[in-house]
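Accompanying notes for the structure given below.
One chain of protein is taken out of this complex; the other chains stay put.
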Amino acid sequence: MLELRGVSYRYPGYATQVLRDLDLTIADGEIVGLVGANEAGKSTLCLVASGLAPASIGGRLTGSLLIDGEPMTGRAPHELAERVVAGFQDPATQRSGVAATVFEEVALGPMNLGLAVAQTVGRTRAALAALGIEALAERHPSRLSGGQSQLVALASLLVMRPRHMVLDEPAARLDPAGTNLVAGAIRALAATGAGLLIAEHRTDLLDGLCGRIVVLDGGCVVLDGPAGEVFADDRIEGFGVEPPARIRLARALAARGLDPALIVLDADATPVRGVASPDPAAAPSAPA
Amino acid sequence: MTAIEIRGLTHVYPDGTRALDGVDLVVPAGQRLAIVGQIGSGKTTLVRHLNGLLRPTAGSVLLDGLDVRSTHVARLARQVGLVFQDPGAQIFSSRVRAEVAFGPRTIGLRGAALEAAVDGALEAVGLTDADALNPYDLGLSRRKLLAVASILAMRTPVVVLDEPTTGQDARGTARIRRIVADLAAEGRTVITISHDLRFVAEGFERVAVMGRGRVILDGTPETVFAEPSWPVLASTSLEPPFAARVGARLGLGSTPTEASLIEAIASRSAEAGSRRGSS
Amino acid sequence: MRSGSWLRVGLGVWVAASVALAGVLLTGSFAGTVDAATGAYTGVANTVMLILAVALLAGFVVYAAVEWAQTRSLHSISSQFGTRTIVLMPIAIAINIVLGQTVASALKIPIYLDSIGTILVGVLAGPIAGMLTGLLANLIWTFVLAGTPLGSPYAWPFAIVAAEIGLLAGIFGRLGFFRSRPNTPMPQLVAGTAVAVLVLAALAYWGILPAYTKGVTFFGDLSAVSPFFQLVALGIAVMLVLAMVGLVVIVLTRRDLGVAFIVVAGASCGVVSALIAAPIAAVFFGGVTGSGTDFMVAAFQAAGSNLHDAVVQQSLISDPIDKTITYVIVFLLLRTLSRRFLARFPQGEQAVGLVEDQG
Partner (left out) sequence: MGLVPVTPGPSLVDAGISPADAALLRRLVPAMPTAWHRLNPLTKATIAAGESIGAFVLGGYLGPLLILALVIVPSAVVARVAGRLLRVSILVSLPIAVSVVLVTVFTRAGPTVLFTIGPFVATLEGADFAGQVLVRLLVLATALGLFGMTTEPRALVFDLERRGVSPRLGFAAAATLETIPAMAERAAAIQAAQRARGLDTEGGIRARLRGVLPLVVPVVLSSLTEVEERSLALEVRAFGRPGHRHLLWTIGDAAWERPVRWGIVIAVIGVGVARLAGAWPHIP
């Protein structure tokens, strides 16, 4: 369980509070989506939730970060590493730059923890298998596609066996092929039972993946609830968040006086053929 | 205004990779063109020929009939403004305003004209009240808008945007769409490279699909995203926009944008309604 | 500092002093006289400077060894090296190698500019981090990059010079020489510039000119000196005056006294580096570096200086220019940096004078 209680934070050298008296709880195994306009504080929240702010960055945190009820104040970053980890946008800067193979890159974390070679090898194999990238084990980490590099970065986090993972726009810099790879990987991470907090603009990626959605505006949590409810809430556009396609289309149809049910999408947001085909017989009584 | 003619353009990099393999593309002045295709299909290489950063190995690039090779790069910058994908590759001033002023000042603007160009560009990207800030105190999204502003201020007849919507939120993308529309309204040619096919379908009148260094499909969003073209899109690992997929599934023909999809459904229902009314 | 650390520092200083003394006695530098036969000037200054640098390094090694013996760890040193400083090092080394070559080739003048990264680390992360980065940079340039096109087998002897550059940059950074002082009031501006010009003149008079006029005072009898050297000394004097006039103009127009501070710091680092690098270049490479400055060495030798003096005379021209330009570039860089970066480095905010209440 990861908790932020009454958290406010400002960066070193700056007076403005970027997060203001914010509460957030992520239960074990829960997948939470974090949305909000740019500079609403999403990245800062990710840094605070992973303990990097203030442990690594410095700055001023009031309130507390608790993991399984234990306050993390004053802990060094490496003490947090087995509890909560953070992933970032750019696959290149998440590479250590000192490993000649993907296997050694992923094994870096356990080695830093001082584990015995047998344990490091075991954990690394498990992490590569969980994300389905065993085939990349002996490839050079800098000669992979954007999507593959991001998967290696996620494996390098999973190998730490954290209870919580915070991912700040993991697919932001990827092409469609890479984005699909990462979306699949996130589902695999969810299946390992780790709690996930994922910051992302494209609500379609979060729709159907996250149980809960938190909306951030001006450094405060303004909405926190089940994904279906939050995405259907009309206020989110005011917070600079665009609802997923299915809701946009439903609203557009309703605005034209048509029945929103004309377009029905199955779980992974692909249009279902037939059900909504406006066959005169099956068409509901469209308003005259 | 500037029309662009690209004839049989081929480019082979020193390490032997054949990035462009005979590209033919004519872009009339004032057109909004989107170039799409997977990473490595030659998109960025192509646009770098427009402002002379790269020289053709074979073929030619003409700006208003003038061969790019005969013009000095610094002077080409007056005609073709190129906004790079990574804002960090350009920003070097300690104030937003000074950063935007760099381009126009380098091509010779001074005094009131310079200030007007800067103000106009800051206004277009919504950074008017942030002009005294340090560019690195802006978030990544506003830094990208700053990079766009620094090119807009040069008032070039051709503006090229490389992946403008990456990392932008809904408001940022909407602002970029407005900028594209305003530029087109002023009769300037706008070319973008983008993976965001919804932004492409909604904001551009022509789409050139590139695959392995060639233009493999060229047409309006309606034709390029229609179901018959899907195999070609797949060959350069592109997925048609969501609205196009829904439209095809519902047998409504080509609906590249959500607006066109709703329109098609509305007309289909009205038609069904009238048939039932008359039977 | 706790008692243990007094012991370490005391031992380190004692060893450094003894190494310096032994060095001087061994090479008999203090007896520096004008060499009767060729009238050449036995370069007292540079051998002393080299000995001091070696002594400093020996003192540092002893300090570290004692700390290791006491605590089985090098905490007082490694704590200076947070993750951020360690990650900055390879990037600083890459900046040295890549940026130095790109800018030097862009400007097409024979300066090295290969210490921008080392100076940056010194200012942002502190003197010891700067020193170690300088040392590591040259060793890596030779050993780790050996066999690659970028590697240079001739970089490692100058590791000690790079260490000194990093150390000085760290000290100047801590003392605030890199602080921009925008729109300083006019009286302070004039006073500050005057002091800077005086310091530069003194630095030139005692540091640079002696190597060219064979120990003869500027206004004294010039006849004993070969005409070639009179010309060179005159040329340097004119160049220095021009530089100072330029400095005054820049400081007054930009109203930033910081420029005066940084030029003084750059020039002094240039002189110190020249004095240390000269003997190394002479001993290891016969005074040759393969770059444009070799022709100056040849010219001085043709005019009668022996190898040692010729190299000193050459580096006393090129190093101060190179280091001053590098210091000014780093100064302008720091002025552009947003607090977002500076605040996260151990000495970042202190170097640029943004120390805000952290409370």
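Order of writing sets the labels: A, B and C. Residues in every chain begin at 1.
What we mean here is this: a contact is a pair of C-beta atoms (placed from the backbone, for glycine too) under 8 Å apart; a residue touches a chain by one contact, two chains touch by 3 or more.
Quantities reported herein were computed from a predicted structural model and do not represent experimental measurements.
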{"item": "Chain not shown, its touching partners among those shown", "value": "A, B, C"}
{"item": "Touch criterion as defined above, residue of B:26, B:74 or B:181 at the omitted chain", "value": "B:74"}
{"item": "Listed residues A:19, A:61 or A:86, member touching the removed chain", "value": "A:86"}
{"item": "Of A:23, A:70, A:138 or A:229, the one touching the omitted chain in the full complex", "value": "A:138"}
{"item": "Absent-chain contact - pick from A:117, A:135 or A:255", "value": "A:117"}
{"item": "Touching residues on chain A - with respect to the absent chain", "value": "47, 50, 52, 55-57, 76-78, 81-82, 85-86, 88, 90, 92-98, 100-101, 103-104, 107-109, 111-118, 120-122, 125, 137-138, 142, 153, 156-157, 160"}
{"item": "Hidden partner chain, residues of chain C it touches", "value": "26, 38, 73-74, 78, 81-84, 86-91, 93-95, 97-99, 102-103, 106-108, 116, 120, 136, 140, 142-148, 150-154, 283-290, 294-295, 297-298, 301-302, 304, 307, 310, 329, 332-333, 336-337, 341, 344"}
{"item": "Contacts of chain B with the absent chain, listed as residue ranges", "value": "48, 51, 53, 72-74, 77-78, 81-82, 84, 86, 88-92, 102-103, 106-107, 136, 150-151, 154"}
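The rule is short, and it goes like this: only the chains that are shown with their structure count from here on.
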{"item": "Arrangement of touching chains [line / ring / star / complete / other]", "value": "complete"}
{"item": "Chain located farthest away, centre of chain A as origin (C-alpha)", "value": "C"}
{"item": "Selected pair, greater C-beta contact count between A-B and A-C", "value": "A-B"}
{"item": "Intercentroid distance (Cα basis), chain C paired with chain A, Å", "value": "48"}
{"item": "Overlap residues in chain B, where contacts from two or more other chains coincide", "value": "none"}
{"item": "In chain C, residues with contacts to at least two other chains", "value": "339-340"}
{"item": "Complex contact set, residues of chain C against chain A", "value": "83, 90, 339-340, 342-344, 349, 354, 356, 358"}
{"item": "Chain C residues within the chain B interface of the complex", "value": "335-341"}
{"item": "Of all residues in chain B, those that touch chain C in their complex", "value": "92-94, 134-137"}
